[in-house]
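Removed: one protein chain of the complex. Kept in place: all other protein chains.
Up next, subunit A:
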Amino acid sequence: MHIQPILAALRKHKAGTLLIALQIALTLAIVCNALFIIHQRLAHIAEPTGVDESNVFVIENMWGEQYNKQQAAANVEQDLATLRNLPAVQDATQSDSYPLSTVGGSDNFITLKVDQVEPTTDATVYSGDEHFLHTLGLKLIAGRDFRADEVKDAGQRDVVVPPVTIISKAMADKLYPNGDALGKSFYSMSSTPVTIVGIVETMQRSRLGAWAIPYAEQSMVWPIRDASPLGVFYIVRAKPGQLAAAMQEAPKALYAANRMRIINPKDGLMSFAQVRRRAYDSDRGMAILMGIICVVLLAITGAGIVGLTSFWVGQRRRQIGVRRALGATHRDILHYFLTENLLISVGGIGVGIVLTFGLNLWLVTRFELGIMPLTYVLSGVVLLIVLGQGAVFAPALRASRVPPVEATRPA
C-alpha cells in the first residue's frame, strides 16, 4: 500500500479533503442516529397491545340526545345486549377508552402510600365491565376477572374510585418488583386504596407519546360502566374469521335498536388494524422522514465523492500518465484512488464517531431517546466505507484507463 505518498499528496489538497471528510463525519453522525430512531419507531410500532387484534373492532357511539346517567346506563346495557346477540359477535363491552385509542380515558399518578408526594408511576385507566378482558382478548395471568356486582355506573362528572382493579403485568412489576402484587393495594390520585384482584399479561396504554415511554404498558381496568351523556366506546370481538360480517352487522343493529346516536362514517367504526395504524401514524411518518433524510444524505455524500474524485482525476490526468509511464498498471491507479478515498473516509469516520455519540447524547438528554448501541455505529461505518468505495470506483476506473502516453502530451 502506498499510504505515505498518498497522505503526502492529500496534504497538498487540504480544502477538498477536509470538506469531504467533514461531509462523511456529519453523514455518519446523522445517519447512525436516524437509523437508531427508525429502529426505535419500528420497534414501537410492533409493540404488542395484548388485544386479539385480528378479531376486535371499535364503535365510537355518540348519543344524539341529552341522556341522564340512568338513561345512558340503560342504553349502554341495551346496546351491549344487542351486540352480543349478533351471530358474528363473540362478546362486546364498553369503555371510555381502549389500548392505542389515543383519545378518551385518563392517565393517573400512582402512589403506594396515601401521603406519598412523588408518584411511583403513571398508568392509563380504562373503565370496563366483567366482559372487558374477554372482549379484548386480554390474557389473565393471575387473580380473577371482575364480578358483575363489582361494576358501578359512572356519569361524566362522577369521581369514582373502585375498591378493586385489574392491572397489567408491567404495572404490577413496577409497583411490586418482587412479583407479589396480587392482593396488594395502591392509591390512584385518591385516598381510597385500590386492591389488585387480577393481573393481565399485556395491556398497552391508550396514548403513546414520548412522555409515556417510561410508563410503557402500564395500565389498569376499573370496574365502571361508562354512563356518560356524551357517548361511549363499544368494543366488539367478532367470532374468528367473521370480523367483516360483524363490522357490517353491528352499526345496523345499533341504529335499529335506537336511532338517537351518531356513528361517524369516517372513523366511528374501526377495525383494530385501523386503530393501530392511526395510533402509530406519527411514528411511521417519523421513520419515513428519517429514512428519506438518510437516503438524501448518503446520496449527497456519494455525489460529493464522485464529484471531487472526478475533478481530481481530470486535474491529475498528466500525473496519472506519468505514473503509468513509470510502471503503474491499471490496477495500481485504481488502487491509488480507492486507497485515497479510504484514507479520507477513515479520517471522516474518526471525527464522525465522536459526533455520532455526541448527537446521541444530546438526543438522550433532550428527547429521551435511548443510548445507541455500538452496532449502529459499526453499521454506519461499514455503510460509509462501502458508499465511498462505490462512489469512487467509476472515476477511479476512468483514471486507470488514462494511457501512459499522456505523460508526453503538452500540459
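Here are some notes:
One rule holds for everything that comes next: a residue touches a chain if its C-beta (ideal position, glycine included) is under 8 Å from a C-beta of that chain, and two chains touch if they have at least 3 such contacts; residues count from 1.
Basically, contacts and distances are computed from a predicted model.
Choosing from "Pyruvate dehydrogenase E1 component subunit alpha", "ABC transporter ATP-binding protein", "Cytochrome c-type biogenesis protein" or "ATP phosphoribosyltransferase", the protein name stored in UniProt for the chain missing from the display reads "ABC transporter ATP-binding protein".
Contact with the chain that does not appear here is found for just one residue of A:Lys169, A:Arg261, A:Arg323 or A:Arg398, A:Arg323. On the side of subunit A, touch with the chain left out of the figure occurs at residues 2, 4-5, 8-9, 12-13, 318-319, 322-332, 403-405, 407-408, 410-411.
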